[in-house]
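As you look at this complex, bear in mind that one protein chain is not there, while each of the others sits in place.
Chain naming follows the written order as A and B, and within any one chain the residues start at number 1.
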Amino acid sequence: MIRTLNISTAGQGLVLITGEVEAVVRESGVPEGLCTIMVRHTSASLTIQENADPSARRDLERWFNRLVAEDDPLYTHTAEGPDDMPAHIKAALTATTLSIPILDGVLALGTWQGIYLWEHRHRSQSRQLVVHV
Amino acid sequence: MIRTLNISTAGQGLVLITGEVEAVVRESGVPEGLCTIMVRHTSASLTIQENADPSARRDLERWFNRLVAEDDPLYTHTAEGPDDMPAHIKAALTATTLSIPILDGVLALGTWQGIYLWEHRHRSQSRQLVVHV
Partner (left out) sequence: MIRTLNISTAGQGLVLITGEVEAVVRESGVPEGLCTIMVRHTSASLTIQENADPSARRDLERWFNRLVAEDDPLYTHTAEGPDDMPAHIKAALTATTLSIPILDGVLALGTWQGIYLWEHRHRSQSRQLVVHV
């Protein structure tokens, strides 16, 4: 089964999507299998991170923003804005696809794991994900 | 088929798990298919790296430890120890899930490829992996 999810983002940051992906797994009725998620963009990405303390996600975001600076004179690809090339680099450093086993009808994530869509652009975007079960 | 593997780690470093994953593939009896591995933690990760010269893994570890320093004043998420936030960042930079084709009943890895569980915390941990064939 394949479903397309549309997720709205409000600028840079991690958006929890575990619930939306779990809903697709539930709808599929598959007791044991594999769930694959792909983001259909090159300036947003996916990550599995701690879902408890929000300070961990904030630090993660700030660390990546420092590593992949916007005002880097190295960039020649600047026509789409100062946040575009950093967005592509961050996408390459993280994940575009994730595959998570399904056990007893639910995603076999650890207790502290959440699935996040990572928006790398400043402006709000509508992002498409493809979920395959 | 799904199996849960428990792997003990002895502080930071790469732990070879190719044999454990191969054993699950053998048990499944699947001649041609896909094997997916997920680590159920956000302070450890997965990587496929050279399985020959151990100096390559040592350099990899040291390079990551320099890039993601422990004493970084940027961190606010410090309640779980100085190695916790670096561990989350390293997990985001590497992989939480890997999918490897199975050919003729074995993982279709290259000659020099090994599957590694990458422990990012200093203390010994018991880590859970979920393997789906």
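Simple rule for what comes next: a residue touches a chain if its C-beta (ideal position, glycine included) is under 8 Å from a C-beta of that chain, and two chains touch if they have at least 3 such contacts.
In this text, all values refer to a predicted model and were calculated from it rather than measured experimentally.
Checked against the full complex, the one of B:L98, B:L117 or B:V130 touching the unshown chain is B:L98.
Checked against the hidden chain, the listed residues B:I17, B:V39, B:L60 or B:V130 yield one contact partner: B:L60. Of the options B:E22, B:E50 or B:E80, the residue whose C-beta touches the omitted chain is B:E50. As for the chain not pictured, it touches chain B at residues 32-34, 47-50, 53, 55-56, 58-60, 62-64, 66-67, 93-95, 98-101, 103, 108-110, 112-113. Think of the hidden chain as still there; on chain A it touches residues 2, 34, 36, 38, 40-42, 67-68, 72, 74-77, 79, 84-85, 88-89, 91-93, 95-97, 99, 128, 130-132.
Operating definition for what follows: only the chains that are shown with their structure count from here on.
Centroids built from CA atoms put chain B at 20 Å from chain A.
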